[in-house]
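Excluded from the complex is one protein chain; the other protein chains are retained at their positions.
== subunit A ==
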Amino acid sequence: MSTQNSQQQFRDPQARQPGDQGERGGARGAVRPDALGSALGWFGIGLGATELGAPDLVARAIGADDSAVSRTLTRIFGGHKIAGGVGVLGSEQPGRWLWGRVAGDLLDLSALALVAARRRVTGAGLARPLLAVGSVVGVTVLDVIAARRHSRAEAPGHLVHARSSTTIRRAPQDLYRRWHDFESLPTFMYHLDSVRTTDGTSHWKIRGPAGRKIKWDARIVEDRPDELIAWRSVGRSDVRNAGTVRFRPAPGGRGTEVQVDLEYQPPAGAAGVALAKVLGEEPGQLLAEDLRRFKQLMETGEVVRSEASPTGSRPASRLLRQHPARPLGRA
């Protein structure tokens, strides 16, 4: 069994195959904004809508004059905020849109500075624009926090790649067929809670700590019978990920070499924390245990249990959580 973990550029796992020239660009999945990100997204949409619909109200609130110019400017700002909010909530990369919001905040601040300067010249009070500056600065701080958090999660360097392989004494077609039955993957992939398939899309679920569910939908992106299955998350997934399993005959009639590559982008926020708890420090080791159980299943018909590891093989790091090697007793 061989295993590796690495953190590297999010690339199509298929492009990793030595000698394979077919680089296919970035894998696409979607990352949802965390709670702060979505709150800011909705806040932007709300404020933007007010600026668009009632520019005069907004202008008065910040102490600008009720001129046609300032109404138009306010409308433009509003449109920008709505687009930004929608971007944060709906795009694949909320982090970028949050940085867009930060840029918008800076525009707001410079506009407010102009307003204040004008009022100073005209001798009007500064209370209103300063109050507005205060709130915009507060929002800017939140936008920066959210944007940094998201872009860290979206940064290419944060991608986790795990690879593991094993040799199984079965024909490639048997292994291919068994793996293709995604719904039965949880029999040997213990971190999966369930996989359901409906017309071409599979719905994957992991149960995290405290019953928290992490979900994603995936589609098969390449399917070569008895050779290869590649899948990738689509739509609004909790975790962007892609995986490939390859089956090739082992030399000298030794069965089939099975190699799995997984890539995923840990999500920001609570979902990310939950996922990290499930996958642990070494996702490669977890994958190696999945493959060990797959091999047991395909060669012996079942996952092998000992009293110390009653549910089957687990990573070495979990030794401390083992039972002593003595009978378990009736549950």
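Operating definition for what follows: a residue touches a chain if its C-beta (ideal position, glycine included) is under 8 Å from a C-beta of that chain, and two chains touch if they have at least 3 such contacts; residues count from 1.
To be clear about the criterion, contacts and distances are computed from a predicted model.
> Leaving aside the chains you can see, what is the UniProt protein name of the one that's missing? Options: "Glycolate oxidase", "(2Fe-2S)-binding protein", "Theronine dehydrogenase-like Zn-dependent dehydrogenase" or "Cell division topological specificity factor".
Spelling it out: the chain absent from the display is recorded in UniProt as "Theronine dehydrogenase-like Zn-dependent dehydrogenase".
> Which residue, A:69, A:121, A:210 or A:325, contacts the hidden chain when the whole complex is considered?
Residue touching the absent chain, from the options given: A:325.
> Residue-wise, where is subunit A in contact with the chain that is not depicted?
Contact residues on subunit A toward the absent chain are 1, 167, 169, 254-255, 285, 288-289, 292, 295-296, 299-302, 304-310, 312-316, 319, 322-330.
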